[in-house]
Each structure stands twice: as C-alpha cells, then as structure tokens.
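The other protein chains are all here in position, but one chain of the complex has been omitted.
On to subunit A.
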Amino acid sequence: MDGLSYALTALTTPTIVLSAAGGVLWGILGGALPGLSPSIAMALVLPFTFDMSPLAAIIMLTSVYIGAEYGGSIPAILIRTPGTNAAAATVIDGYTLHQQGRGGEALGLSLVAGTIAGLVGLICLVFLTKPLAMVALYFTPPAYFALAFLGLSIIAALSEGSLIKGLIMGVIGLMLAMVGTDPLSGAPRFTFGEPDLLGGIDYIFVMLGVFAVAELMNKVSTPDDGEGSVIKNTITRMRLPGLRKMWELRRAQTIGTGLGIIEGPIPGAGGTVAAFLSYNEAKRWSKTPEKFGHGSEEGVVAPEAANNAVTSSALIPTLSFGIPGSNSMAILLGGLLIHGIQPGPMLLSNRPDLVYGLFGGLFMANIFMLILGMLVLTPCIWLVNRPKPYLTACIMMVVLSGIYSINQSLFDFWIVLAAGVVGYVMRRLEFPVLPLILGIVLGYMIESSYRRSLLLTNGDHIVFLQNPLSLGLLCCAALIIGLAAYAEIRRARKPQDMHG
C-alpha cells in the first residue's frame, strides 16, 4: 500500500509531471532525428537534471528513453530512415504503408502498440522488482564485489564480435575510475596535481564525449551541402486505430510485448534484437504472412510493441542489481549514481519512495507518449527536414552549455572533448563503447567492495568463495566469460576451416 501512495505522490507532484512530459517530448524529438540514438538523447539531457530532485531526474531520463523509442518510428515510417536502431524493423512495413497512402495509420498503430507494450512492461517491472530485492538481505561486501564483477563480465557479451577489444575497453574504463582520491586511504591517484581531478572523472563527461561529441565528429567528417534529409509533402495526419483493429492485431501485439519483456533484461540484446525477433515471430504466427514486407499492419505493431516493452523490462537488472544491459541503461545508471543513489539489491528497502515513484513516473511517461506522440508529429517532421549542419551546431551548443552547468568549470570541457576524440577513434576502430562506460560506472563499487572484503579477512581471498551468493555470482560471471571466449574461438576458427 505504501508503494501505491509513493506512486500516487509522484503522479500528483507538478515537477515530476513536468519532468515526465518534458522527457517524453525531448525523447520523441531526439528519437525522430536520425543519428541521435536514445542514449545520446539521454546523455544530452543528463547535465540539466543536476538541480532536480533525484526522482524527477530519473523520471526525466527514463521518459526520454521511452519517448525516443517511439520517436525513432516516425522517420522510419515517413522517410525510410529509422531514427533509432530499434526502429529499423519498422521500416519494412511502415514505409510501405506510407507509400500506399496509409502513413497516418502506420504512425497510429506504432504509437498505440508502443503505449500498450510499455504499460504491460511496466506491470512486469513492478511485479519482478520486489522478489528480486528480497535477496538484498544476503548481500555482504564479498557479494557486492561478485555482483560488480558479474556486471563487468557482461562486457564479454557486449563486445560486438571481439572479446579482446571489449575487455580492453572495460579495463580502460576501470583505469579512468581510479582517477581521483582513493576511497579507503584518501591518497590522490593520477591527478597530476590538478585539483579538478581530485573528485575523479565524472561519468557524465565521459558519456557526453563518447556518445554525443563522437557522433557529432562523425557527422562533420563528411560535409553536408545543407539540404538535409528533406522530404517534402509528407505532412501526414495520424490516425489512431480503434479497439476492433487492435483486437484484430492482438497476436502481433502479444508477440511483440512478450519478446520485448524477455529481451529487455538480457545484456546486449535490447530493443533492436527484440524488434527484429518479434517481426520474424509475428510473421511466422500470422494468418497472412504473405502481407509482410508489402504493408502489413502486424509488421508495424510487433516491432514497435517489442522496442517499447524493452524500455520497462530493461530497468529490471539496472534497478535490482545495478547492472546496465545497454547504453541507455548505462546512462540511467550514471544518472542514479550522480544523484547519490546506489542501484542494487538494497535500493527498494533503502529508497522505496524512489522506486515506486519511478513506477508512477513511468506510467505517466507512457500516457504522455500517447498524447504528445499525436501532438508533436508535425514539429517532428519539420525538425527532421532541417539542414543537418544547423542541427549539428545546435546539438554541439547543447552539449557545451550542459557541461558548464554541472561544475561551472572550464576544465570539464577539455575532459568532454578528450572523451569525444577517444569515442571517435573507438568507433572508427570498431571498439565497443559500452564496456568503457561499464568500467567507469562499476569501478568504484568493484574496488571498494574488494578491498573492504579483504580488510574483513586480513587479506584472505577465500572469503569470495565462502559466501554462497558471492560464489554463485562469480560462477555466473565465469560462465558468461567462458561462453563468450568459446564463441570467439569458434568464430576465429571458422574462416580457417573454410580455407582448409
């Protein structure tokens, strides 16, 4: 009952309502801009959440995520360019429907299917968070170390084809996390006499650099003549589907929602995998599979339901264990830590107001998505049609203005620009970004819990194997790394076999 009252308090607090509405609005606009992924949209808004209450800040960040996942479908349907990776599956039938003069219908289907899936995903999140939080009582420093180690082992699953590259980026992330004052002794480390580095390197600056600045560098690397992606005469009026229509499409809706909920918590899977999987499954189970690829309504509903269901279920590992499974969740985790909130097993017992308030905020964000999704269609189309150089300049200014708002320090600008260069080089050499972020975010937790555990046992490492929870988590981590290494070896052998 307390949970419900916390959620209702959030629902009736004007600043929270405004945060959710503002977040969804920015998310839809950001998601609609091709190249601006949900994680970049979240990173851009992160500096402006500093002066907000932790709850308002977290609701704003998750609302951006929710809005961006829907926003990505607008250019996917109208200009055959997915605004986000997860909207790529929507292009197939969404754009065909638009060519048939049914773009408004496709947008309506995408919006309603996404809202329903988001709300169902939220219900799952509410029911799953509490049982997972029950294990909180068993968490001691060794278990926390093992949990952080498990989080790092996910790097193996997120290495996008090269385990060594992923591990290298994870180690560099941890190295950056070591900068600043030592958590136990207070000794300065790698500060080079610079007072601005005594507090360490804020995750936010690295995130802004490797996501936003690197993306802008990529954009300007090929000059644009200023015409942008203009598609004239595509102003479409959205047509929401009726209840009967949604009942007809219930199979695709259920498949999309179900797969989205399952895929969301899996590290590295996310909305894109869920969308393509559900498109495939919806086609397999459809009564009219021949329509897929030729303007099928189910072909729009299934992927859109999937990528919106992911927005809720992806929160489960982030909130319950402090383990982010995607770039967007890593930024949310950074946002939580910046506001002094340690996600993990104790979150629900320590801050029930925040967890249940967030659930209330997510409910609101999904409703706002339905309302704002209809209202901002025309501005979105206008924005997508702006010449790219103007957009690049505006986004660069948002980044630069946002950095200064955090510490009012010019030094932070240099960190962001340096992180931008690193992010650009990583992208060109195909190094994955997420392990770097995971390393920075989990660095403090892994070091402090490791050293505290050893303090308790006078340096005896057996403590990590004596605690059953710690042992179980370490075994899971070993399994994840082992499977990734096995997959890597198999991948490496394949071409040799072919040559042989």
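As a working rule, a contact is a pair of C-beta atoms (placed from the backbone, for glycine too) under 8 Å apart; a residue touches a chain by one contact, two chains touch by 3 or more; residues count from 1.
As a convention for this text, contacts and distances are computed from a predicted model.
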item: Choices "Beta-ketoacyl synthase-like N-terminal domain-containing protein", "Tripartite tricarboxylate transporter TctB family protein", "TIGR00659 family protein" or "NADH-quinone oxidoreductase subunit F" - which one is the UniProt name of the chain not shown; value: "Tripartite tricarboxylate transporter TctB family protein"
item: Absent-chain contact - pick from A:Gly104, A:Pro289, A:Pro352 or A:Pro387; value: A:Pro387
item: Identified contact with the non-displayed chain, of A:Asp93, A:Glu263 or A:Glu447; value: A:Glu447
item: Residues of subunit A in contact with the chain not shown; value: 48, 164-165, 167-168, 171-172, 174-175, 178, 182, 184-190, 213, 216-226, 387-390, 392-394, 396-397, 400-401, 404-405, 408, 410, 413-414, 417, 420-421, 424-425, 428-429, 447, 450-452, 454-455, 458-459, 499
